[in-house]
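What you see is the complex with one protein chain gone and the rest in place.
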Amino acid sequence: ENRGRILINCPDQPGIVAAVSDFLYSQGANIIESNQYSTNPSGGTFFIRVEFECPNLKEKERSISKDFTEVANKFSMKWKLACVSEIKKIAIFVSKELHCLQELLWEWQSGDLITDISLVISNHEAARVTVEALNIPFYYIPASKENRLHAESEQLKILAENNIDLIVLARYMQILTPSFVKTYENQIINIHHSFLPAFIGAKPYEQAYKRGVKLIGATSHYVTNDLDEGPIIEQDIMRVDHRDKIENLKKIGASIERSVLATAIKWHLEDRIIVHGNKTIVFS
Amino acid sequence: ENRGRILINCPDQPGIVAAVSDFLYSQGANIIESNQYSTNPSGGTFFIRVEFECPNLKEKERSISKDFTEVANKFSMKWKLACVSEIKKIAIFVSKELHCLQELLWEWQSGDLITDISLVISNHEAARVTVEALNIPFYYIPASKENRLHAESEQLKILAENNIDLIVLARYMQILTPSFVKTYENQIINIHHSFLPAFIGAKPYEQAYKRGVKLIGATSHYVTNDLDEGPIIEQDIMRVDHRDKIENLKKIGASIERSVLATAIKWHLEDRIIVHGNKTIVFS
Amino acid sequence: ENRGRILINCPDQPGIVAAVSDFLYSQGANIIESNQYSTNPSGGTFFIRVEFECPNLKEKERSISKDFTEVANKFSMKWKLACVSEIKKIAIFVSKELHCLQELLWEWQSGDLITDISLVISNHEAARVTVEALNIPFYYIPASKENRLHAESEQLKILAENNIDLIVLARYMQILTPSFVKTYENQIINIHHSFLPAFIGAKPYEQAYKRGVKLIGATSHYVTNDLDEGPIIEQDIMRVDHRDKIENLKKIGASIERSVLATAIKWHLEDRIIVHGNKTIVFS
Partner (left out) sequence: ENRGRILINCPDQPGIVAAVSDFLYSQGANIIESNQYSTNPSGGTFFIRVEFECPNLKEKERSISKDFTEVANKFSMKWKLACVSEIKKIAIFVSKELHCLQELLWEWQSGDLITDISLVISNHEAARVTVEALNIPFYYIPASKENRLHAESEQLKILAENNIDLIVLARYMQILTPSFVKTYENQIINIHHSFLPAFIGAKPYEQAYKRGVKLIGATSHYVTNDLDEGPIIEQDIMRVDHRDKIENLKKIGASIERSVLATAIKWHLEDRIIVHGNKTIVFS
């Protein structure tokens, strides 16, 4: 189809919206959806996401990009043009807990998650049957603190060969090295099983149980080199009470994790997220 | 200050955003926030709300309006320009239940509700002390099925004399005549104490209790001549259970009513709502 | 295991709790959880659910039941004793929309739904592959307004042969006859795809779209002969806005339906629901 999206950020100043919309109009495009945000009209950063219809977009993509460079330079823009018809490729990393993987596979099957799940990588065999039943390649790559570099070089090779656009850590219980993270900057989404920044690190449900909280949560975020400190994309919570043992917190938490991760991935796939420093701007 | 807002709806076609943003740029305005929606890019209706900063807006308001007519005509726009600095005047109608009135007064005092509460009209004396303590004029106008026309003529006179922009029915338990409603089309906001369209009409909490629902709600909407059938602005709910008697449902409901009504009014005051047929488009 | 549950309702009067807890103590049982409710301490109806541990419960079940009759008679109790180890058998009825069925199968596989899914009955073939892959018998029984009685007689035969305890209508789009409903009184749980009593009947998402509501919901209830009027077990809602077309409302609604139905079934399986007139008491 002919649907495209353009994401821009640049120093705020008058005339940006006019320049962008003039450009699109001159290309014969009709703006379908447009969202913008400025950290500060004087001296701040301006962000805009425009979704548009443009006849023959695919054929014209290259020339549009070339022509837009002039506008972009004038306003010192960082920008990105995406054709909606070019489906993004994702790789899912998983360990032994499969509920997040299963939610994604399910939503993908039912057409709610429009992506190409190119492959699944795991440091356990637990997911193999489920994944291969859907004809998705499954790679078992043992990973631990000891063989991290070796495992990652194997993973990176597979990711590169498959032109992966987004890596989803669907309860993958290994830490990634800075070099891996850098290769896929703002392209790795993790689900942390707590309402960050509460309960950073290991065993958050155990921590939550011990603290006696009345709500538990989950957080999806882009991965950076600071554990659980990356830009937050989405969070949600559910109510618990004194009767809920750790086992129960995990079950309740699992359903939050499923929906929070799926939501974050959808927003990423629809180019709705702009990372700005350690925060996200989400045009949902 | 120099903040302005323009609300537009017109048949959708390419070039609208470009035309509007070019116009604003030519007037020296910087777009701060922009929201748009189209019921259908081919043949549908297009809606846009733009908030902008424009030096000397107040002085230039008239000339901007005049100049914009050309753009508006070209695209067959219905439109409205508002200066943020021109505070809207509201009249609150209330009967005996005062919680919604009190919430509005409170938010107004604390600076959360930026408006001019010009006057309160009631068919009971219950609110007088509270209202007059804040130096807001209070009008006691007995109203019932029998004297409706007489009461309304008195009310309309007061509203006109005070240049009221918005009438808030904060649990006002009288039905308004079609002629009254027509005078203030899309300028009367009511709070209905149920999750519409469930429990239309009288005694919704009694109805909810009888039906044994597990959630109760409240709905704010513009008033039309069909009882409780006007365009919905906002709704919310809270959880109840078998232990909650009618008295309790009313208490729980009161807190939903307070927040739902306050939210709807804020959106109206910030020109975030466009009525389209029997629905609202809310650029929140 | 030795876990049991007793559910009682009777006219309220002093001494009921003492009598029940004395009885359980005399049987060597330890009370684990106890919930009670009275519609009115003077002249109302009293409800209690007690969960207890009792050594050798299975062997003693019959004698306990016999012995309890004396207590029960004294207070004119309606009551029911259940051994937790006797897993309830459920039959799932489904048509073409499979999301509710899939949620139940999934939760059952992951151990969250402790039941015996004995069989699935459908008036379409759509679910066959999914169901049979899990070695659950699938019965295709064409059903429509015309052949209703014939289809039901076939269904009833299968249900009886399999000693089904609970029938789940997981988006089964056929109306059941009064005679069928009577056979399984308070043993049929339906999911209605709206926040009842709003949008009773067919095409609730279409109705919701037309009305322009800001929240959509789902309701699980026991089936009675009044369409969508049976005792409500659980309800939930999600927020929508003017951008959501009917297709979207359905997708969002599907996820509410899934969780609301699963919750209702769990409560039923754990004997947490008492039907009282057209309402439910849920000891959750």
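Every chain is named by a letter (A, B and C) in the order it is written, and numbering of its residues begins at 1.
Here is the rule we go by: a residue touches a chain if its C-beta (ideal position, glycine included) is under 8 Å from a C-beta of that chain, and two chains touch if they have at least 3 such contacts.
Model, not experiment: these values are computed from the prediction.
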Omitted chain's touching partners, listed by label: A, B, C
Contact residue for the chain not shown (choose from A:1, A:146 or A:241): A:241
Option touching the unshown chain, where B:13, B:65 or B:102 are the choices: B:102
Residue touching the undisplayed chain, where the options are B:96, B:203 or B:251: B:251
Missing-partner contacts on chain A, residue numbers: 37, 195-199, 211-215, 217, 231-237, 241-243, 278-282
Residues of chain C (touch criterion as defined above) contacting the omitted chain: 12-18, 21-22, 24-25, 28-38, 41, 53
Chain B, residues in touch with the chain not shown (by the definition above): 99, 102, 106, 110, 112, 251, 255, 259
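Criterion: only the chains that are shown with their structure count from here on.
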Copies chain A and chain B touch via same or different residues, half shared test: same
Centre-to-centre distance between chain C and chain B (centres being mean Cα positions), rounded to whole Å: 42
Cα-centroid distance, chain A relative to chain B, in whole angstrom: 37
Residues of chain B engaged with two or more neighbouring chains: 37
